[in-house]
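Heads up, one of the protein chains got dropped from this complex, but the rest are sitting where they should.
The block that comes next holds chain A.
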Amino acid sequence: MSTAAPPQKAAPHRERTGGRLSNGAFALLLTAPGLALFATIIIYPLVSALFTGFFKQDLRLPGREFVGLDNFTYWLDGDFLTILKQTLVFTVGATIVPFVVGFALALALNSGLKGSGFLRGLFLFPWVIPGVVVSFLWMWIFNANYGVLNGILMKAGIIEESVSWLGQPGTAMLAVIVTKTWASFPWMMVMLLAGLQTVPKELHEAASMDGAGSIRRFFAVTWPQVRGVASIVLLLEFIWNFQHFDTIYVLTGGGPAGATETFATAVYQTAFKGFDIGRATALGGLWMLLLLVLVAVYLRITERKGDAR
């Protein structure tokens, strides 16, 4: 009779053997330099800045005084809601408008339009120009007294007197959104075009054979296929616009009379024009809390997409 030897159990994973590092410890060792750098250039300034929000401190002068929540209540009792509203108006406008323009162009370029390769390159042009340059160009276009836009509109007989596009609360935000749209739509167009090019032609052909018209095909075939890309593009653009600074600062500096003031311009003005670093960091802290919400939404969406797969 033979006795079969019982199968041997796999040896338990040993954390440390003969001076060798475990996988976890080895991974930690590899990431340590990166973590140290992250802690130095991200975590330290972040915590330091959050801490500064509780002090009265002038950027130019040494010393500071603990003021508790004063800097936070200064904003919450003051302009916080106005700034939040204006930031949202800019963010929504500068996200939706370029999305619509970019999507329309992506659809046109994907339809096999003649010269679409050239047009794709042409439409990318605004994207490669630095944001500050774009803003200066548009500042001259919108200039109330010698701007191109007023010149064209007056010659066309649409307006009789020059309009102060950047000097009136009603039009200033519009002008800022138009400028940001010009700079942003190419990126959205490229991303959406990439999404559109992954839609199998067979689906369109099958839908056509079933009698679907172009609108029906768009909603039944195209949109479901690109919805994922579109949602990511929209959310990322929303987050970026929520922090956007250069276009607004160059065009209006947050004016007229604070009509285009967003978190980015308000923090800058308070810190680097008013040198009031305590109040600036307090507003920065509140702004970051709102950004956290947006990033949580982003993570939730990407998680859902992951689950769906």
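In this text, a contact is a pair of C-beta atoms (placed from the backbone, for glycine too) under 8 Å apart; a residue touches a chain by one contact, two chains touch by 3 or more; residues count from 1.
Here, contacts and distances are computed from a predicted model.
Peer 1: Going by UniProt, what is the name of the one chain that was not included in the view, given "5-methyltetrahydrofolate--homocysteine methyltransferase", "3-oxoacyl-[acyl-carrier-protein] synthase 2", "Probable glycine dehydrogenase (decarboxylating) subunit 1" or "ABC transporter substrate-binding protein"?
Peer 2: Spelling it out: the chain absent from the display is recorded in UniProt as "ABC transporter substrate-binding protein".
Peer 1: Using the document's definition of touch, tell me which of A:L29, A:A104, A:A206 or A:L299 contacts the absent chain.
Peer 2: A:L299
Peer 1: Please pick, from A:G117, A:P200, A:P224 or A:G274, the residue that touches the omitted chain in the full complex.
Peer 2: Residue touching the absent chain, from the options given: A:G274.
Peer 1: Would you indicate which residue among A:P45, A:G117 or A:P130 is in contact with the undisplayed chain?
Peer 2: Candidates A:P45, A:G117 or A:P130; residue touching the omitted chain: A:P45.
Peer 1: Touching the missing chain, which residues of chain A?
Peer 2: 38, 41-42, 45-46, 48-50, 52, 56-62, 64, 143-146, 161-162, 164, 166-169, 236, 239, 243, 253, 255-259, 263, 267, 271-277, 280-281, 284-285, 287-288, 291-292, 295, 298-299, 302-303, 305-307, 309
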